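Written below as structure tokens is the structure these notes are about.
All protein chains but one are shown in place.
First chain written, first letter: the chains are A, B and C, and each begins at residue 1.
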Amino acid sequence: MATVRVQEAPFDLGAEMAALACGGSVGGIGCFVGVVRGDPGTGGRALRALTLQHYSGMTERAIGAIAAEAERRFGLLGCTVLHRVGTLGIGEGIVLVLAAAPHRGDALAATGFLIDWLKTRAPFWKRQEFEDGSSEWVEAREADDAAAQRWV
Amino acid sequence: MATVRVQEAPFDLGAEMAALACGGSVGGIGCFVGVVRGDPGTGGRALRALTLQHYSGMTERAIGAIAAEAERRFGLLGCTVLHRVGTLGIGEGIVLVLAAAPHRGDALAATGFLIDWLKTRAPFWKRQEFEDGSSEWVEAREADDAAAQRWV
Amino acid sequence: MPTTQILYFAFLRDRLGRSEECVVLPTEVRTVRALLAWLQARDSALAALLEEGRTIRVAVNQEFAAADDPVAPGDEIALFPPVTGG
Partner (left out) sequence: MPTTQILYFAFLRDRLGRSEECVVLPTEVRTVRALLAWLQARDSALAALLEEGRTIRVAVNQEFAAADDPVAPGDEIALFPPVTGG
């Protein structure tokens, strides 16, 4: 059964990992953490923080559906998707994906599947706040759509 | 610069992740944790514990070399490989691989590269101890050699 | 006649200066395409925004929707730019 949460608080990675590792059949856990970059290719302006907005209700529902799909497709024994909202500083984790399977191949493939999907289908929007006081919404990347297409 | 350790103590995943996330250029961290399975396909005998032996000296040197290769090949900003030795119970982590990169594709590919390589080239040996008191060394899996060949 | 809720996110919310509104849909508005045309006609700020040619996505009842998908009174509609989470 997938765990899906949208939260302001930082992740407790050790606790999330331990919750998935129990049960006796898990042989490997794949994981990805998205991190706020200080140099996100924004024409030289230094980033101060990132603010994440989401569509409450649709977000949890959409992530829950894709997590269930990942569990089915890769034979997972469990998966966890946590996404933070609110204002995050450089180096902070934005998103945490964990996928537990009997073997490492499925665990890592499911991790890639979940993060590629999240980047293109989960209703979150990032606003960059720069050191100079300016701010702007991040534009979607075509590379993300291409990555998500791999799994169709 | 890669961090490589062979240790008896459990991993502190949050601390290892935080150490890699700093610096301002990291956008994603891929991770894999290998876990002791209670049902490792051993003809119905229930596993009680796993004991890991290693070749001290060669292990650290071999892992250090492949970690440096991963950093070069995938443009990593850092990576961490921790491998436990001694006796581990079911559900405990055996190996931890972390790979930090500006973007998620490289982070996840490097994670797969490192764990595939470790499974076939790092001098560790597992001995299974069963509930019925018997024990035996684990045989190498051909699937692991095939996985490592992907990267040649 | 149930009211229909329209939600706005990201730059749409900032530009319109509101995060949601409740509207009574005319009976002839039965698709996403018709809904957007109707919204455009009644609100010059939204019209200006839609005419900029930026990609706008629509969700109906919390599912991504295409131009020909149906809308009905009482639906929860959302307008937003392509997502950038993760």
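Note that a residue touches a chain if its C-beta (ideal position, glycine included) is under 8 Å from a C-beta of that chain, and two chains touch if they have at least 3 such contacts.
None of the values given here were measured: they were computed from a predicted structure.
Enquirer: Thinking of the complex as a whole, which visible chains are touched by the chain that is not shown?
Expert: It touches the following shown chains in the full complex: B.
Enquirer: Which residue from B:I29, B:A100 or B:I115 sits in contact with the chain not drawn here?
Expert: Going through B:I29, B:A100 or B:I115 one by one, B:I115 is the residue touching the chain not shown.
Enquirer: State which residues belonging to subunit B touch the missing partner chain.
Expert: Output for subunit B: 34, 52-55, 57-58, 61-62, 83, 94-95, 115, 118-127, 137-141, 144.
Quick note on the criterion: only the chains that are shown with their structure count from here on.
Enquirer: Taking the mean of the C-alpha atoms as each chain's centre, how many Å separate subunit A from subunit B?
Expert: That gives a centre separation of 23 Å.
Enquirer: Please output the residue numbers of subunit C that touch at least 2 other chains, ranges allowed.
Expert: Residues 86 of subunit C touch two or more partner chains.
Enquirer: Which residues does subunit B have that touch at least 2 chains other than itself?
Expert: 104
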